[in-house]
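Read through the structure below, which is laid out as structure tokens, and then see the notes.
Every protein chain but one is kept in place in this view of the complex.
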Amino acid sequence: MSTLDVAAIRADFPILKRTVRNDRRLVYLDSGATSQKPYQVLDAERDFYENHNAAVHRGAHLLAEEATDAFEHARANIASFIGANADDLVFTKNATEAINLVSYAFLNATLKSAHKKALPPGSERFILKVGDEILVTEMEHHANLVPWQELCDKTGAVLRWIGLTDEGRLDLSDETLFNERTRIVALTHQSNLLGTVNDIPAIVKSARAVDALILLDSCQSVPHMSVDVSTLGVDFLTWSGHKMLGPLGIGCLWGRADLLAAMPPFITGGSMIEVVSMAGTTFAAPPKRFEAGVPMAAQAVGLSAAVDYLRVLGMDKVAAHEHEMTKATIAGLQSIPGVRIIGPEDLVDRGSAVSFVIEGLHPHDVGQVLDESGVAVRVGQHCAKPVCTRYGIAAATRATYYIYNDLDDVEALIEGVHAAKKFFGV
Amino acid sequence: MSTLDVAAIRADFPILKRTVRNDRRLVYLDSGATSQKPYQVLDAERDFYENHNAAVHRGAHLLAEEATDAFEHARANIASFIGANADDLVFTKNATEAINLVSYAFLNATLKSAHKKALPPGSERFILKVGDEILVTEMEHHANLVPWQELCDKTGAVLRWIGLTDEGRLDLSDETLFNERTRIVALTHQSNLLGTVNDIPAIVKSARAVDALILLDSCQSVPHMSVDVSTLGVDFLTWSGHKMLGPLGIGCLWGRADLLAAMPPFITGGSMIEVVSMAGTTFAAPPKRFEAGVPMAAQAVGLSAAVDYLRVLGMDKVAAHEHEMTKATIAGLQSIPGVRIIGPEDLVDRGSAVSFVIEGLHPHDVGQVLDESGVAVRVGQHCAKPVCTRYGIAAATRATYYIYNDLDDVEALIEGVHAAKKFFGV
Amino acid sequence: MKLENMYQEIILDHYKRPHGKGLNEEFQAEVHHVNPTCGDEITLRVSGNEDGTISVSYDNQGCSISQASASIMFDQINNLNFEHGEGAVEHLVAMLQRAEDPNEDVLGDGIALVGVAQYPARVKCALLPWMAWKDAAIQAGMKKEK
Partner (left out) sequence: MKLENMYQEIILDHYKRPHGKGLNEEFQAEVHHVNPTCGDEITLRVSGNEDGTISVSYDNQGCSISQASASIMFDQINNLNFEHGEGAVEHLVAMLQRAEDPNEDVLGDGIALVGVAQYPARVKCALLPWMAWKDAAIQAGMKKEK
């Protein structure tokens, strides 16, 4: 088919060599939950442990120097992948922590200000008053919804949200959602359930008009398309390494330098301090201020190798490749009676997450039949229960694609759906 | 010498095969910062990625089942290593996060209560009033100090601390430090700078007498001695995997079941919820309540292999082995003019972290000369600046030992100290 | 295909024609249990009968396994006392999580759920209604202190 040499790519992924139930080849359509890892990433991580392992930023001996170097080079490389400076990239354990880091910056600034404690210059942007508004959307992953609910519960701020159209797009008709009380707009770049790619320039325009900050949850965009913070116009970008060929246990927060500098810390402890006494502590500059404790250096090195892998493929080609599979999936599903796609059926501004329900069949049962034939999909609420509620479903079956998938995999999915219908007689 | 077959152990650690500056053999005396990793751990982690990788607790397909199984077996195995139930063990990214999780339970309970929001039954234990006290010690790692300072700054609670004797022990003479305002006593099991092992039964007795909770920072005890929560009498135990042969990027919080159940969540998002709507969210039971987002499953599997490795050696033998080296180090240093040991010089209730300063020489310069001969020590404030202040030093040189070290390594250290003195002519 | 082991004819029958579905108006305790990963939900009510047994009613949505299991639970547990009901729950747990041999006297059609044990992610589906019953009965004070 397409722009990527899938056979060559597959050869880099050891797990794709294994068989699953009934000795079937693994058709992995769950990269939206987590991607598989190529040798290059696993080898980079292992090389770190076998040759350079030490606690970074905490020693003067040779290993500590090498480890620190490897860690900071990884930071710079990953930052450059999204068009950012190394100093503006913070490592977290996953995207969820990255989003919480920003929500807790609001909480901590608000509380410290109330208790008249020292705050960095510029922190006023993070101090909330009762009645201030946080704006999210109805299509958020729980990771970009619950932290903001919690923030509101603890500060008296009010959560508001942009609803969804029947087609699975943001309903931007209510302009009053953006108003002078709006402090931050937190939304996803691509919905992990609907596949919708949101119109970020429009959101940026509305948010800027009321001087609100913008956090973009890029879990489903950075791995799948070219993302460049130098042109996007948002203030924060959050995503996870494990969905983009990287190791588990590492996520990223990019923030505008002036904003990171204005934020109080979240998790506190070693390596994020300047001077500590029993009576009080001053804090280091970003990104260190937000990286308390011994960090996941090996995982950073692994993620850096993942970024290199994707860079060689080219993110535009990755997106084009996924687009082909998305198109075939939607067409295939549309041809099956009783199947309803949840999310946009047109292919414009749409990623490769395709969710659907089958009349008279529960997704769990669909998933089971697919699994029996080697096709691994995700079933359930996809950490996006409000989306399920919005579209009147209890759960959905979801296929997500990545660089190691091809049209044969799409076909396996479609066949599996037929098989499930047959098995249950619907 | 001793109870461990160090040659056999060393063969399991690939990094010990490399040479460092000037083609010297690596004498790694920085395990207190982070330990090295044996093949067994690296292989377990890699096997997870190559054969079972999936997002745990998020799928019904075979890989997701296998990954979930591996993750939960790791949890049970690691819990049993400290005599605990699997359900009472929470995975975090490091010990620092684990401690923050508890400090934020206090903050969040206090705030939610003030805003009349739902809290789990029993959460009164975590609701602070102005003037309530948090008790720490002057020997804490920044990770077990700064989070409590922050909690006080944000709630009006007051931080108090147990001072230190000239010998490097807790000064428990001021009994009023434990009083009816004391809500939690947070202290280290073994000081990472002084090597002091604290008298936990005494602390437990004093804390229980005033109905205070007890958090034990076990970063420097769980890797080095047998620790059993079923007899220790504390409420929380926190430690990091990377200091006990495990991967970077994973830490542990053990908590008493009734207390974990009473705590509001810290980081929020996917996998820690029960029912989510735009209007509000209910939360899962522990440990899930505290594990938002896709977790570090591969690292859990690696840490489980580390626990198996240590279990085979036997923690009593590990402790005895380190004791031998500690004894030789203290004797060796005591014989060098101008060397001052910071921390207990007797060998009772003392772990293998040995810190010292040399008259007229800065630790950075000492460390550099040692490094030149292949001896990797840590120099600086060891994330324990108040300890440095207490003993009137700007920094110290620290050697820490583990299972792959032996008396030859001690000798290399002592020789290096002589060399440093000679080089700088002091 | 091992699939038929889990989806035995008898399971699919219960799924398609569930027994006892529909909530009684009267009840002493009501619980709502969910399986948050997959969206299975059950609302379950209990009330005590004069003879010390417990009558149960439920409404639910979810996959075939959780729905069939609820139907089987109704057959087996409705109008049992707490002790017997709890015994059945324990027995189901033992069969699904510890591979113990099932006893048809206790589980009835529930023995057909044995194939679920091979799919750990589905065990939760099968247990959901039974655990809801136990929770409701305890909340209604039907568990006697010994």
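The chains carry the letters A, B and C, assigned in the order they are written, with residues numbered from 1 in each.
Convention: a contact is a pair of C-beta atoms (placed from the backbone, for glycine too) under 8 Å apart; a residue touches a chain by one contact, two chains touch by 3 or more.
Because the structure is predicted, anything quoted here is derived from the model rather than measured.
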Check your understanding: Shown chains touched by the missing chain?
Key -> A, B
Study note, to complete from the structure: The listed residue (B:Arg21, B:Lys205 or B:His418) that touches the chain absent from the view is B:Arg21
Study note, to complete from the structure: Only one of A:Ile9, A:Leu237 or A:Ile273 touches the unshown chain, namely A:Ile273
Exercise for review: Touching the absent chain in the whole complex: find that residue among A:Gly59, A:Gly241, A:Gly269 or A:Pro386.
Suggested key: A:Gly59
**Study point:** Absent chain, residues of subunit A that touch it
**Key:** 57-60, 64-65, 68-69, 273-275, 284
**Study point:** Residue numbers in subunit B that touch the chain omitted from display
**Key:** 21-22, 362-365, 368-369, 372, 379-381, 385, 388, 394-395, 423-424
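Throughout what follows, only the chains that are shown with their structure count from here on.
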Revision key, fill the gap. Whole-Å distance, C-alpha centre of subunit B to that of subunit C, is 44
Review point. Just how far, in Å, is the C-alpha centre of subunit C from the one of subunit A?
Key: 37
Review point. In whole angstrom, how far does the Cα centroid of subunit A sit from the Cα centroid of subunit B?
Key: 30
Review point. Can you list the residues of subunit C that touch 2 or more other chains?
Key: 36-38, 119, 122
Study note, to complete from the structure: Among all residues of subunit A, those touching at least two other chains are 21, 364, 368, 379-380, 385
